[in-house]
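Below is one structure. I have some questions about it.
Only one protein chain is missing from this complex, and each of the others stays in its spot.
First chain written, first letter: the chains are A, B and C, and each begins at residue 1.
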């Protein structure tokens, strides 16, 4: 799959939570080529520090506008600099990169499970799904969560502190939702490693297919630096930027991943 | 002389040339203590790069407003970041630092000779002078030069390309002006080393006292790093940040300075 | 000055490179991954990821940490190994649009020799770069490149295998690189390349754990440029074979600094991750610089630092 390096203007910026923004970029080739689950690498700024690009999942595409969206959460230096950019400013974008969520044959319901900002690629997936779906969105507290109008009817929330939606972990919400859905289902998850491990566990136990979108510190994003390994159940490693970020859950050695 | 570290708001910003701005800061202790010739060290920004503070001469003070001014010319990374700041923004300022121009007893006329942005401290000097003065302002071309209304009647210009004022070097203008002034005169100069050497040469030949304000790459600005030497005629070095920036011209070994 | 043609070719051993701007081992994969955004025909050469006799999975994660104007990596020579390299990459190099230099690493002298013997005959490989920053398991894990005798012997043995250019990549984690540079020159190396990454470390103060799975890693990027320049300048005073310089280069101005202190060619490493066309842009920038300055050939810059008596 070809990728591009484009200087993209921000055409729309909205605040999703107090620390999270949505940035829409015009970038024709990326907007046309991107598939749900893929990501872009943004150059923070044209300076020697912070040095490395940062990865962001593509959260929606709008081919008519030739635009794509990312959702940036204020985490550290790089993300903070990026989310301070305003409409009209340009950023250097490399993408679309990595693997995408795969269609699962014969399912009736897709369960999109997002933890924190891991929700981002699931909106893009929802945009393209041709089956019924639920978006399960979990976080520590309500201030981390948000809804997008077009998906709101399908969204269910849960928080660790109970401040919004069901109280508890997103795996609890997943289990509850699984009891409600009839017919074959599949899980598509993105979030912190611990959460993905738990979700993969639930999927395995209930015997439903599960795809996970993973994170790892990255330098290149295109498979040259070998910096982004995740342990493969068969031994050795898979690389998040080129073999992933989306993997069949059963491919990942979650125990090894979570322990170190 | 005590100095201070203050977080100072920019209270006024004006453009002097296309690449030079005037920034007025509110900073009571600095505004009250500063004397002409002294400088401040500005922190470029609160990040690891660019690392070091940058030195700027105090170009005017306004004790009623408890404000002081610097003039920043776009030279490299640091100055560019500083001059992009807008009114209301805060910068971390260390100052006032260094030595100041000294009153010369019994003179009738002060000749303030500035090359390029070296003009800055001479305005502050002009503010405080109790004798007649001329400000001789030289540069490569007219786009480098500017006037301040309050001093304009006393200002004379020269450019290397003849695009403003007399064509030639500021030493030519100095010699011409020296012929016009009657009574004892003294020279106060600030600018590039080559220019200061030439000005000092003219002063020496004509036997008039001369004070020069010098530059050197600096790390600390307060005399601890030993990073800012200029050669002393008597051998060894003087330090720009603590012995200077203003020196009696005859103290500096200009030949050694200019040759490397 | 104007549009005079300038000669940017550079000779290393018996091979000519049309440009002295190359991309560094471990930062450009096997040469194909960046082709969507980099026209590799404009680069003097692509240096492959270090190849070892057996495939290597690499070190435990995390392997990447950003530092002040730099990065640490503890990849651990993850690579596909000799056999897959021969089967999968060599055929693709037959029509590769620029020269391929294969970087070789090993845990024992024999491993280097085996890999070089296997690869030396292939005409699609222009030259070899030997990564001497690897721990020598036979000598208690001490790095090959810190011992001048060992470096001499290994280089001599490698030299016997091939007449293709043999570039020895020195380690910078050493009191002075000069002695080893002289040793490999005497043993018949055609060039030295420097600097590899500097040993570094970072700690996560939230978890109290090292931020690299391997505890320490290699520092690269703009932060190390001053160290690279000083080491190259030191070696340039003493050795006569060409030096291929690297360490934090991200602009044509950086590259010119390296030429002035004595590099005959340069490699771009970490900057590829930041801005993939960097090497390509430096190639154009260098030609422009030489035209503007009226420099006919690279020899007019290499080592031409003006130092006063």
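The definition used in the following text is that contacts are C-beta pairs under 8 Å (C-beta built on N, C-alpha and C of every residue); 3 or more make two chains touch, one makes a residue touch a chain.
Source: prediction; values computed, not measured.
Although it is not drawn, the missing chain touches A, B, C when the whole complex is taken into account.
The residue touching the chain not shown here, chosen from C:112, C:233 or C:273, is C:233.
Contact with the undisplayed chain is limited, among C:15, C:37, C:120 or C:215, to C:215. Summary of contacts with the chain left out: across C:12, C:72 or C:166, the touching residue is C:72. Only one residue from C:198, C:241, C:268 or C:298 touches the chain missing from this view: C:198.
Across the interface with the omitted chain, chain A contributes residues 48-49, 260. Residues 67-70, 72, 146, 173-175, 198-203, 205, 207-210, 215-216, 219, 221-227, 229-231, 233, 248, 253, 256-257, 260-261, 304-308 of chain C touch the missing chain (whole complex, contact as defined above). Listed for chain B, the residues touching the missing chain in the whole complex are 2-5, 43, 48-53, 92, 94, 216-231, 235-237, 260.
FYI, only the chains that are shown with their structure count from here on.
Taken as a graph of touching chains, this assembly is complete, with every chain in contact with every other. When chain centres are defined as mean Cα coordinates, A lies farthest from chain B.
Chain A and chain C, compared by their mean Cα positions, are separated by 36 Å. A separation of 47 Å divides the Cα centre of chain B from that of chain C. Distance between chain centres (mean CA atoms), chain A to chain B: 55 Å. Among all residues of chain A, those that touch two or more other chains are 48-49.
Multi-chain contact residues of chain C (touching two or more other chains) are listed as 68-69.
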